[in-house]
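As you look at this complex, bear in mind that one protein chain is not there, while each of the others sits in place.
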Amino acid sequence: MTRVAVLGAKGRMGSESVRAINAADGLEVVAEIDQGDSLDLITSSGAEVALDFTQPAVALDNVTWCVEHGVHVVVGTSGFDDDRIAAVRSLLGDAPSTGVLIVPNFSIGAVLMMRFAETAAPFFESVEVIEMHHPDKIDAPSGTAVRTAELIASAREAAGSAALPDATTSDPDGARGAKLGGVPVHSVRARGFVASQEVLFGGVGESFTIRHDSHDRASFMPGVVAAVGAVSGRPGVTVGLDAVLGL
Amino acid sequence: MTRVAVLGAKGRMGSESVRAINAADGLEVVAEIDQGDSLDLITSSGAEVALDFTQPAVALDNVTWCVEHGVHVVVGTSGFDDDRIAAVRSLLGDAPSTGVLIVPNFSIGAVLMMRFAETAAPFFESVEVIEMHHPDKIDAPSGTAVRTAELIASAREAAGSAALPDATTSDPDGARGAKLGGVPVHSVRARGFVASQEVLFGGVGESFTIRHDSHDRASFMPGVVAAVGAVSGRPGVTVGLDAVLGL
Amino acid sequence: MTRVAVLGAKGRMGSESVRAINAADGLEVVAEIDQGDSLDLITSSGAEVALDFTQPAVALDNVTWCVEHGVHVVVGTSGFDDDRIAAVRSLLGDAPSTGVLIVPNFSIGAVLMMRFAETAAPFFESVEVIEMHHPDKIDAPSGTAVRTAELIASAREAAGSAALPDATTSDPDGARGAKLGGVPVHSVRARGFVASQEVLFGGVGESFTIRHDSHDRASFMPGVVAAVGAVSGRPGVTVGLDAVLGL
Partner (left out) sequence: MTRVAVLGAKGRMGSESVRAINAADGLEVVAEIDQGDSLDLITSSGAEVALDFTQPAVALDNVTWCVEHGVHVVVGTSGFDDDRIAAVRSLLGDAPSTGVLIVPNFSIGAVLMMRFAETAAPFFESVEVIEMHHPDKIDAPSGTAVRTAELIASAREAAGSAALPDATTSDPDGARGAKLGGVPVHSVRARGFVASQEVLFGGVGESFTIRHDSHDRASFMPGVVAAVGAVSGRPGVTVGLDAVLGL
């Protein structure tokens, strides 16, 4: 039974994760830590793995503390940019025994969608991305759509694909969305959606679609459980769920 | 057996229509007329109905000739704007015995999509239109998408619907498409599509989708046959397939 | 402000309805009645409309009580078959002043889907229904799918449509679903779905799809609110949301 401390245990992702980890085979939450609690609870509870769903302002300090105390960490807090990742690598040194797994997206479905889109990209003449989110979202396109378009653009460039065909000469107004690395991204904002995305490929006489619909934060939990279960076997820094999933 | 003259019989829509009309019960092509042929062939062949798939420059003259000779006409040629329609009405007079059926879109599927979208519009908080066409199309959005958005906007206005919810504050770039009457229209251009459109409605906890995919000009033929079969029973000017379909 | 009594107010649909009615313009819940409470609360609270989400065993008695006391009723409880409807009609007499609105399905999206499917049915050569529900559902096909297939079959029969084309000679096993009135219905049972349905029409060179996805009981609330708001204006028995929606 792997003993897990959850940091930010009272937040939305944290509290959902506590339930999911306790329900998973071989995992057990031994410390629920939130604002005002001492990090010493991690070691005093005997936790081997910490899961951080706190705030960007404190997450790096939390990770540093864990590494210094030999506790593996899964980082779900956003804002772990290249500088922070470099800082953690430096901290771990050349022969790390502790694992730090930084996960920008816990949705296994979204990770599979991005991977499949990247793989399929060189094989079709056309591709566009359509992402659908609730209308309270303030930015467009979504982060996942931006990342997907970048991966597609890189894969096409690496394969020497031609530019996407597009004879449009009249398009005076424009819709919500963007063109990223040459790949059009359409952003739909509609009540009834949480987070959905469709990657639409086309070739002569055919189309190929990869679509992910998430209706509930619960859909992130299999990714959280997989990450928490895998981090101790991966010393050093790992970014993204891909490696954990064997992709 | 209704006797039909096809004008523009060697064009793409005309030649396909000749085949479809001859294959339909109760209809028969008796004259295939194209550039250089005399319109007298219409009357000399005994045609009761003419189907015009010619050019905007000559279509009004053709219709005038038919009305003057008591031949019912289905007009598939584009460019029949309000002025032309008024001219035909004036020609037919107050007690018309001849029918002129002007059809901007012969696709029964597209007509149903527009009608259903208009009917559903007041019942959902959100709506966006996504149209997908081949990448050789030069304009965006498509005419059908523009018309669909207008119908939705009018229906929502008539029902007193609130503006579509949209908290977007950051959308720096924009994608192919437009916002028409407040309704976002996304234009996808991809190989493998001919003419597709999806109307996406959303409400709390639900979404509702109407979609039409046309892969072949043959999909217009049921609409052509329905129009040709119905025009003699509709004296005066009729615009659109809706009435013919009983919608 | 229309005063509303909710019967079965502690049940899942009842409690959700109390919230939705109180949030709606012009409606107010004045009595929340559940097992053990007296129906006298309906009249003592001054309710003009009652909404019944109780059990089949008691719903007819509740409706009878309401009619006898001149309270309009919306019936959301299942099991109101033709015999029960006839009993209510008889109770109301020839010049009813009280309205009884029996609603087998409060989902406006589902009602629109069925209506549109019925309207489209005569215009396409092929049609199949695919319904998707959570894997804890014990019966297949769903009631909505059965009703949809029946409406399609009736509409095709009324229009004199030919039988659906199907050259299948080898289909040894069969999948979850049924063929109803000649219309194939496929039943998908998968985690991640609540209640979804797609009606798929096909003709030469085209397909036409109507799809409804419901992810949350909240999607029924606009239908509940519409029914409660409309019942007092409809003396006598009305079955289904269609009339209320102006379809």
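Should a chain be cited, it is by its letter among A, B and C, assigned in written order, with residues numbered from 1 in that chain.
Operating definition for what follows: a contact is a pair of C-beta atoms (placed from the backbone, for glycine too) under 8 Å apart; a residue touches a chain by one contact, two chains touch by 3 or more.
This is a predicted model, so every value here is computed, not measured.
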Of A:Pro104, A:Gly181 or A:Gly203, the one touching the omitted chain in the full complex: A:Gly203
Of A:Ile138, A:Ala218 or A:Ala243, the residue in touch with the unshown chain: A:Ala218
Hidden partner chain, residues of chain B it touches: 192, 213, 215, 219
Residue numbers in chain C that touch the chain omitted from display: 124-128, 130, 132, 135-140, 164-179, 184-193, 200-207
Touching residues on chain A - with respect to the absent chain: 107-109, 112-113, 116, 119-120, 123-124, 201, 203-219, 221-222, 245, 247
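Following the convention adopted for this analysis, only the chains that are shown with their structure count from here on.
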Chain centroid nearest the full-protein CA centroid: C
Mean-CA-position distance for chain C and chain B (Å): 34
Cα-centroid distance, chain A relative to chain C, in whole angstrom: 40
Mean-CA-position distance for chain B and chain A (Å): 46
Multi-chain contact residues (two or more partners), chain A: 192
